[in-house]
Every structure is written in structure tokens, then in C-alpha cells.
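Shown here: the complex without one of its protein chains, the others still in place.
Note that the chains are named A, B and C in the order they appear, and that numbering of residues resets to 1 at the start of each chain.
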Amino acid sequence: MSIDFNFMVGGEAGQGVQSVGFLLAKVFSRGGYNVFADQDYESRIRGGHNFFRVRVKNGRVSAIAEPVNILIALNRESIDLHRAELADKGVIIFDGEQVKDVPADGHLFSVPLEKLAQEHAGSKLMANTVALGAAVGLVDYDADSISGILNEHFGTGDVGDKNVRAARAGYEYARAEFKGEFAITIKPASNIKRILLTGNDAIGLAAIAAGCKFMAAYPMTPATSIMEYMAAKSTEFDLVMVHAEDEISAVNMAIGAAYAGVRAMTATSGSGFCLMVEGLGLAGITETPIVLVDGQRPGPAVGLPTRVEQGDLQFVLHAHHGDFPRAVLAPADVEDAFWTTVKAFNIADKYQLPVIILTDHHLATSYATVDPFDISRVTIDRGLLYSPQETPPSEYKRHKITKSGISPRAFPGQSEALVVTDCDEHDEDGHMTEDGHVRTAQVQKRLRKLFGLKHELATPLLYGPKRAETTLVGWGSTYGALCEVVDILHRKGGSVNLLHLNELWPFNAEAVTDALGRASNTYVIEGNATAQLASLIRAETGKEVSGKILRYDGRPFTPAYIIQEMRKEGCELGCHI
Amino acid sequence: MSIDFNFMVGGEAGQGVQSVGFLLAKVFSRGGYNVFADQDYESRIRGGHNFFRVRVKNGRVSAIAEPVNILIALNRESIDLHRAELADKGVIIFDGEQVKDVPADGHLFSVPLEKLAQEHAGSKLMANTVALGAAVGLVDYDADSISGILNEHFGTGDVGDKNVRAARAGYEYARAEFKGEFAITIKPASNIKRILLTGNDAIGLAAIAAGCKFMAAYPMTPATSIMEYMAAKSTEFDLVMVHAEDEISAVNMAIGAAYAGVRAMTATSGSGFCLMVEGLGLAGITETPIVLVDGQRPGPAVGLPTRVEQGDLQFVLHAHHGDFPRAVLAPADVEDAFWTTVKAFNIADKYQLPVIILTDHHLATSYATVDPFDISRVTIDRGLLYSPQETPPSEYKRHKITKSGISPRAFPGQSEALVVTDCDEHDEDGHMTEDGHVRTAQVQKRLRKLFGLKHELATPLLYGPKRAETTLVGWGSTYGALCEVVDILHRKGGSVNLLHLNELWPFNAEAVTDALGRASNTYVIEGNATAQLASLIRAETGKEVSGKILRYDGRPFTPAYIIQEMRKEGCELGCHI
Amino acid sequence: MVAISDYVGIKSAWCPGCGNFGILKALNKALVELELEPHQILLVSGIGQAGKLPHYTRGNIFNSLHGRPVPPAIGAKIANPELAVIAISGDGDAYGEGGNHFLHAMRRNHHITYLVHDNQVYALTKGQASPTSDSGYVTKTTPYGAAMPINPIALAIVSGASFVARGFAGDTGHLAGLIKMGINHKGFALIDILQPCVTFNHQNTYRWYQERVYKLEENGYHADDKMAALEKAQEWGEKIPIGVIYQTKLPTYEEQLPALSKGALVYQKIEPGRAESLLAEFL
Partner (left out) sequence: MVAISDYVGIKSAWCPGCGNFGILKALNKALVELELEPHQILLVSGIGQAGKLPHYTRGNIFNSLHGRPVPPAIGAKIANPELAVIAISGDGDAYGEGGNHFLHAMRRNHHITYLVHDNQVYALTKGQASPTSDSGYVTKTTPYGAAMPINPIALAIVSGASFVARGFAGDTGHLAGLIKMGINHKGFALIDILQPCVTFNHQNTYRWYQERVYKLEENGYHADDKMAALEKAQEWGEKIPIGVIYQTKLPTYEEQLPALSKGALVYQKIEPGRAESLLAEFL
């Protein structure tokens, strides 16, 4: 049976929305389903309104979708805010003993969450676990699977046991008491082992696999979890994560470590990236390989700190005064986030320049199921860095002019070769210069690296038929939603495909020109107010797209939203929908 | 008689190159000539090699030109480095008693500078003033004019007198002893009173005229002289200039002052601008009017600190994450720097946004003669700011949604109306919000300001015939050199004009499309390595130019350089040259 | 007449029981007792839980960037010295991201009051160590324990702050008194406020602070001796002093500015014509 099922958990910050949501996702991921789950929360620690959506599918899934089949409403507000999003036969699980006077409708299914929690687990606080059990019970899924997961999550001791009992109580209550027409059941699907993780998890994991030995950062949503992950693994993986005093220090520490010869990174969001801009150019002129993660959120300034936007594209492309080469990679999904990160470290080393991984709050914090990464495919290419076993020539020149623009790289202390570099313009030796010819030669040398680098990058992703009437164009984390739009329109008979840019810079103008040239209608869909990708495409290819679908309210794109907006804008969908 | 004459003064830092050069410029400016003078110096205080070029013309002049008619060589190196730049009958004034074994050629004219200084002024240190006198003597210019200027510069006391005597000695020596074929004489031309000042002087002057009451900055070449000028005038003009601890503080102080209701500015160069990027967006989202001067120099990072580049264009256009409106104005010359600055303050207030004045080291530090600015034409438009006499409504909303995007502005303390703003996304009241609709409305409100703003800006400058085969395209401080190229090619029979962009952003796509569409060949000429203006033009118009002449060795464009490079690149000049 | 009811802002997003409520209460009390009306004050805050405070009371409000409440506060004060300017930070905001501004604002002795809600943790970003976290404090970003904390009181004293105090969010009456003194003080006034974060800091709790704090003024302490103040500033652990630790008279930055002698800059008229005189210098 084809399953495409949406759970939503709603409540205040502090009520455990996130943990119930995550556990739900885990339950079905373990059962062989594909899961995609996103988090919507406010910039506060308690109160307010949060929700967590979990989509369960037995086909590929990498986006959120409406409508909601089961809403776990941990408070009254969640019912009021989300009842309109319910599917025809959707159900709202809530605690009718606590939340009174809810205008009745066919969707409501009251479960005495607190009472059951108190009875079975000895604490009202486990009401949310009861609700989890009830939701799983409603779809008649395997009850034992929850227990195992709860024991992993909360331990096999007392807390774990209580949670197991609470969930079981909810499960059984639902099985026994639900009288409505809810017909959908979900059965464990397969034994396929998939991992469930966020984009940030994938980046952290990849950084460790790629041999990142040093990270310095300053907390900022949504990048903080990368630094926390690296810190958590630092003892086991012999790496160092420094919580710096500010972002300026963070990026400069990473540059120092990279200069000294290790793979180094930092991670931040827009405001923090602002403070790293000067360091970015320092890496540029000293030709120091570093990896910077920018997790986008709505700006300018602090904007909406816990929400999503794709508003940093033009900024990261042009951040810093003067010209120097950089790479900008915008992973399309969780899987891509892993491989992009591995590639980022390789490119940084090979071309001796800063590489920016441009992710966003949605990708950073959404969970998706993917096949376990094949770590044996992770390769390490440190480029022209002399290995500890090699001895660089004693008349070593750090910034030697070469045809490729890349100079052999020694690290300080490796041998008697002195590694000299300067953020002033410098000669091949690394000493500062005032000479115009030397300057010109060094600028050109640095920029020449872009030729090689460009060939290193993959061509843009193409999803759907090679040729189509309508080509959607996107970048970064919207990939999943856009693919699904293509699928939907295709099923309706539309001639639509997707050109998706993830390895963004240096820009592959030929491939984009070519792809856009083949379609009659081209629509850029991106999460910012000024159509930054459309502007980049025009700058690089001269081509103007037929239309733009832009979202900048801090919420992620969903397939239905995209289609609805395309209709509003009168976009050529090639089919009736 | 048509005069177009070039002096050059060369020597070590500390030998007085700058002061001799400036005085030469002053002498001829006073005499009714047009003068353009630029400075070439290293990032050091003593030693090294500096030179100062002074071009004297009786027609319009706003660029440096080769070759050198008189070179004042204060040391040996100056002879070696610059003798190749001499005009056919050019002369090198040097001290043959100090600088020995110079390979002789027809150009050398030895003046016993130190000896004359010792004899006539009692100090060898005045050798440079002797040289000044000798140079003026060589062209047979009015001797008394120097004395007056020296007395103004050094005072009428002992130091002044000694300088007068030193100059006189040099003058007379040259008149008596020069035996070569030097036939050019320069006579005082007219009584026209022009002022001689740098781009930075013009900006400082304009800021004061425009009522700037607060500046905060951190020293950085070439912007430092603006802060020093403002500080020097602070008592007389009731303004405050704070030397901040860093650029982050500087821009944020300026924003605080502007929020409080005064006109406020800061000034820096690329590295400092990097540190101001976060503040730029703070001004954006809080809709605080500030004026930022970015004096470009070669990057990335510290680059060549005392030289010129136009490498910050794309950076200042896109600095900061997220979308918000800004204006970018790149003055074309000293005159334009004055009026642009006045306009910058008006635009900032009227549209309540940050305005960037994008200047560069060449414009900032080069002297030019211009007619005294007509201060009576300076208008002050504070837009929708309530005057101290007005009373804002008590239910005042700082970020009220309006059709123009501009909200009436009160200042704190003005009345009981509370002025509330936030760098988080906020509602009309200025309080932080999580609401997607409010967010969207505020983003749109802010961006709507661009429509009005766009009409406020002048169309690009057009120099030369309206229609021409070849159109040169430039921006910022290269205007003078490019105009002269047009003149030269025109005289040779070429069909050439210039499209020059000074009021750069919001971009006038219609005018640029139109102008480029009229020419068969279009060449962008700019001082950076990646043709940033060409890229902007393409992003905004889809048009690609036929060619690019780029310079990024830290040296300014001269007309001859441009023509030579155009020839090298095989550009269509429409004439033989 | 100003009343507490004039100082009711929008609904707070703080956790129930948060120490910030005590600070908010103390500030409101101080403002009312000083008979300052909302439009006479300017609250400039940074980003963090502390930075939200201005929205929960009333006044002119500039909620600035993380780490940057002090520079705009300075700019605004210079533009309009008639405003009572109060800057508000968390410990991360003030001493981490904003450390450099903190140092230099003190040595220039700008006339602003600086309230630092010191919960020894980064709360809004969910519990990382802050510059004042106790040494060894383990968090997700300091797996081997936080480094030696900075000592804001000692830093302030050696940097030239002319009023240096420590308050406790659990004693709003006492804290209100300190805030009043701080606002009345002519010059830079730092009030570092011990603020329990009930959600993330389970080490430095209400109880922990309550067992340790004691009031200097009840112990015959005089706040006018720099070396004694520095000695007091070292006290942390078994006993933690609250109250005014150091106060001195120094000229403020603002009173040394000739431009301000003619009144607030914001009320001075713009007269472009006056610039005419400058042209002559370039002739």
C-alpha cells in the first residue's frame, strides 16, 4: 500500500514537542519508511508555539507536505492554529480533560494524556509520551517498536521504563477508544536500515570523516549544533573545537590552524558571517584552505532567528573587498550535505582557498532518512600539501607563481623551509611588496585557480525529463520540494523539469545557459525577496527567467505552496491543477 | 598659449615630497590654471620611494598624464625610476653635489640644493624648497607668487622667511644657470579663483555643509583624513567626531546617533567596511539613515594600503545577509564628491536607509582645482523626520506600513511618542515578531523604498557625442581620465563617447540599456580584476560588453594607459592612434 | 506623576521563574522612583534573553545586534544627552561578543548606565558556556569545562569605569537602589546583575546565589578606594559581595565636548551657509 502520511506535534516550547516529533520520526524510519521531519519554533525557551512535522512515506521523500493526518496537540493553541490544516479524515489527539471548550468537530479525539501519564508512569510530565503512543496506536503500528526506541532514547532505567509504560498506555487507549473513521494503518515496511539525521548532523559527520581537526565557532542558530557535535566527538576523534569569544576570532583561529597544516572549519549564520568577512579575504590572500558553513536564516540583522531564508547568496559570493577565488556549495538535501562537506575540504586543500557551504535553517534542522553513507567512498585529497614525510625545498616559496595558480604548500615546522605569508600583497616568498607587477602577477595567480576549480564542480542537478516545456530553477535546500513539484505536475501531464544548482560557484554558465535554452518557460523558485539566483544567472548567462516565485516569511517551501504560488502568478504549468 | 605641463616630485618618505608637490599645485592653481595632482606613496613613514605628480593645464583637467616635463628628484632613486618617463625636452632637477655618478643625458640639470639651502636659509633641510623654486624658475613663472604661498603655508615668521629665501635661491639659480633648450614658459593665466582640494576634503566639507553632527570612525587609509577633517572642525561647527575602538563600534555609534535624530556618518576602507557589514544591515532593518564612506584600495585584506583599486563594487552592493534597500553612490571627481555627499545625507534621511559613498584612494587623495562650491545650492531634506517643533502622534508607530515604504520618523525624547525599533524582524510598533505575514509586509515595505529612490538618482553621465560607434563605460574616479580619452580619440577622428556611472544603485537599467544599445562597441574600463561593473550591467540589463580594460596593480588609470591597453586588446577605437 | 503602570510592555517570552523578571521589576521601580517618564529614557539592548527586556517595559527602544548595545547607546547619548540612556546586555553579549566596546566605553567614561544580566550562561542559544561561567563548567561547547571566567568587576575598575556595582536579581529592592544610583551617576555605570537562569544553569541557581551574596553597605565598606575595590572584586565563591564596589568622580566624555555646550545636537539647527567660510581654506 502506498503510504504518504503526515503527523504534526504542536505545543509550547518546553512541552517536549521536539522530542515527541523526533521519536515519531525514528519509529517509522526504523520501520523501513522514508521520513522527512521539520521543526518550527520561536526564538524563546519556554512558551510560545512550536510544531514539528513528520512525514512518513514508502517512496522517496525530502519535503514537508500538507495536509496533516494526525495532529498531536499538546495545548489548546495547537488546535486553534492547525485544525484548518487537517486532512479530510485527520485526527487531533488532545487531552480533553485539560483543554476544555474546544469547538467540537469530527476530528477531535480526546485522550486523557495527563491522567494516563500519572497512572501509568507516575508523572503528568509524561503526557507527551502518552500522546506519542496514542498516535502510533491510531495507525495501528507495531507497539513494541516504540518501546525499543524509548529505551534507547531515555535509557533502560527508570525513566526509560516509565516512558515505555506511558507510551503503551496511550497506544492502548487509542486502539480501544478511537471510534471514528480513521482507516489508515501503517505496518512496518521493510528491514532496510536507513539513518535519520539533519543536515547539520550530516555536515558534522562528514567533517569528521574528512579529517577536520580544528573548529572554532561562536554559537548561532542554526549552526550551533555543528559546533556541539564536533565538541561532543572531540575526544574520540582527536579534534579540537574552540568556543571562541566572537566570530571574528573563530574564523581567524580556523585560518591559523589551517595555515599550520590541519583541516579547519567554522560555522555560523548571517550575522556571524558578517563578522567573518574580513577573515574570508585573509584566507583568500594568504591562500589558506578553510571551510565555512553559513546556515541561512531570515535577515537582515537578527531577523527571524529560528526560521529559514535563502537570503545570503549574493552576500557570500561577494563578501570582502577585492577579487579572489572562493567556492560556494549549497547542498540540496541531507545526503548532499554529507558529500558536499567532504568535497569542500578537498577543494579547499586542493585550491588553497576558502570554501563556503551555504546551507539554511531548514536543511540544518530538518530530519531525513537516507541510506547510511558509504564512508569507504570518502577520499582525502590534500592537494599540493607536502606530507609530514616529505621535505620541501629549502628555498621554499609559499606563493610561487604556477600555471595552475596553485603553489606547493608546506606547513610551519615541517622542515627548515620557512612558510611565510602576509595579508598585505606579497611576493612569491610571502613578504610584503609595493611592486605593481608582482601585485598583478599574484592577483592573476590566485584567480587562475578558478579554471581548475570550475572543472571540479558537478554540473547542476537535473530532475525530470531532459527536455521540458517548463523548467523550474532552484538552489540549495528546496531541492526535495521542487522534485516533488516536478513529480506532481508530471503525473498531471505537465512537461516540467528542474534545474537545481547546488555546486554554485564558480558558476557553470554553459550548463545553465544550455538547460535554460531548452525550455519555453523558466521559473526561479527561491527563498528571498529579490530573486538572488535569478540575478546571478543573468549576470553569468545574460538570460532572464520567465518568472520568479519568492518566499521570505521565514517558512520553508512545500510542494503544495509552490504549485499554489505558481498558479497565482499565472506560471505555465503545462497541465491543469 | 595652450599649456599642458607635468611636474613630478620624487624622493623618500620624509623628504617633503608631498609638501613640495602640494605647493607646486597651489602656485599654479592660484595663477588661474587648472591643476590635477596625485600622490604615489608606500605604506611607511620614512624611506622608500614616493612621488607626487602635478599637471597644470589651461583647459579642463581631471587626470594625470604622462610624460613628465620637469622632474624634481630629491634622491638618486627618483632619477633612476623616472627618467624614462621624461618628455622629449624634459628636465630633471637634482642636486649633483649630493647625487653623484648619474649617467649623464640631456635632461639633467644639477642645482646645488643643499648648498643653496644652507647658504640662503641656514639649513640643508630646505633643499626641497630650493628645488621648488628652481622648478618654478625653469618655467619662468612669477617668483613672488611662491613667496606668498610659502608664507601662508609656513607662516610669516622665521620658518616662512627661510622657505621664501630658499625658494628664491632656487628660482634664481635656475633662471641664471639653466643652459638647455627648455622653451616652455608659464605665465599667470587669469584671476579666476578656484579652490584646490582632494576628494576627501570635498566629502568633509560637504558633510559639514549638509549638517552632519556626528561621525565615528577608526583610522584607515584613505579614509582617515575625513575623520581628521571633521575632528578639526568639530568645535567651530558643533559636531562630534569619535575615534572609536574599532570599526564595529564606529558604525554602530553612528547608527545610534542617527536613530537619536542627527545626521551621522562613518568612513573607512575595505577591511574596515568588512567589519561594518553587520551594522549596515542593522541600519537596514531599523531603517536608520546613515552615510558610510568606503575609500577603496587594493584588496583582498590589507592588500596595498596606500594605492588604488575599484574592487569593492560588488561587495558594497551585496554586503550583509538578507534583502534590504541601500544606495551606492560613486563620485566621479572632486566636484562630484561634494555634491554626492550632500545628496547622500538627503537620500539617507528621505528613504531612511544606509547610503554608501564609494570612493577610492585616487579620488580621496588627489588634488584638483574646481570652482568654489556654491554653498547656497546645498539643500537639506530630512524627509519625514518630525522637526523638534512638531509633535508626533502619541500612538506613534516607527515602522508604519505606507505606500512609499517610508514611515514618519520621530526621534526619542522629542515628545511622548516612543520610538521603538529592533534588529529582529518587528511589527509596525517596532516590537519583535514571529509572524510570517508581518514579516513579509515589513520586507516589502522596506524594499518599496527603492522605487522612489531610483527616481531620485541622476541618469548616468554621458560625455562626448550622444551617439558614437564606440562607447566607453566607467564608474567612479576614472571619470577624468576617461573623458580625456574621449577627447583624444575624438580629435583623432574617432567616434567615441563615455557612459559613466556615478549614482550606481539602485541601478538605472533603462538608461544603461539604452546607451549601450546605441553603440557598436562597448568597453568597460575599471580598476579591478574581475570586471565587477560589467557583471553588474549584465545582471541588470542582460547586456554583455564587447571588451574590458582592467587595471589592478594599485596604480591609477591615465588617458595614455587606457588608450595603450585598448590598442593592445584590439579594441575598436574608430581611428588610428 | 509616573507610575508602575506606565511601565507595562508587551507579553514576555521568558521562562516562568527566570531571574530576568526580578531585574525588570527592579528597573521599573527605579525608573518610577526617579520620576522618569518612558519617553525620557532610551533602552538600548543587545541580543539574548536579557536583550528582550526593553520590549517588556516601556521607553524609547533600540534593540540592537548581539554584543552591540554599547556603541549605539553612546552615539545616541552624544546626539541627545537629555535622554537617560540605559544599555542592557547578557553576559555573553557584554563580555563575549561585546568585550571590546565594554573596555573602551569605560575608559572614555561615557555617561550611560549598563545593566548586564549575568546568568553565567548563553541562554537564548540554549546553554553554552559564557565568559562568566564558572571555571570547569561543562556545556556542549566546553566539554572539558569552561576556562577561567573573566572578572567584569575587576575589569571595570582597572578600565576606568566610574561606577561599578553588582546586584542580584533575587533582591529587587536592593537592585532597584543600585539602578537608581547608576542612573544618577554622571559617567559610565556598570551594574553586573547575578541572574539565575532556571532552565540552563543548574549550578548557579537562586539558592546558590542566595547562600553567598552579602551586602557591602551593611559591612561598612567604602567604595572610594580603588585598591580595596580591586581586592573586593576578587571575592567569588563562598561569599559574593553585592552593592557598589567602586565609585569615583571623573569627567564624562560628553561633558568634554564643546559641541554639546550649545545644547543637544539633535536640537541644533542645520545651517549649510556656515560652511561657506571653509571654502577660503582651499583657495
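Just so it is clear, a contact is a pair of C-beta atoms (placed from the backbone, for glycine too) under 8 Å apart; a residue touches a chain by one contact, two chains touch by 3 or more.
All figures in this text were calculated on a predicted structure; none of them were measured in a lab.
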Contact list for the unshown chain, restricted to visible chains: A, B, C
Identified contact with the non-displayed chain, of A:G199, A:G279, A:P354 or A:G476: A:G279
Touch criterion as defined above, residue of B:S234, B:N252 or B:Q442 at the omitted chain: B:S234
Sole contact to the chain not displayed, among A:P412, A:G436, A:G452 or A:G542: A:P412
Among C:G22, C:P54 or C:P149, residue touching the chain not depicted: C:P149
Chain not shown: contacting residue from A:G256, A:G452 or A:G542: A:G256
In chain C, positions touching the absent partner: 96, 99-100, 103-104, 107-109, 131, 144-145, 147-151, 154-155, 158-160, 226-227, 230-231, 233-234, 250, 253, 256-258
For chain A, the residues touching the chain missing from this view: 30, 193-197, 201, 205, 208-211, 213-214, 216, 233-235, 237-240, 242, 244-246, 248-264, 278-279, 282, 286, 372-373, 375-376, 378-380, 388, 411-424, 430-432
Positions on chain B where the hidden chain makes contact: 14, 42-48, 218-221, 224, 227-228, 231-232, 234-235, 241, 243, 245-246, 271, 301-302
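Methods note: only the chains that are shown with their structure count from here on.
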B-C or A-C, whichever has more C-beta pairs in contact: B-C
Approximate Å spacing (C-alpha centroids) for the pair chain A, chain B: 44
Chain centre separation in whole Å, for chain C relative to chain A (CA means): 37
Touching two or more other chains - residues of chain A: 42-43, 48, 271, 301-302
Shared-contact residues (touching 2 or more other chains) in chain C: 47, 65
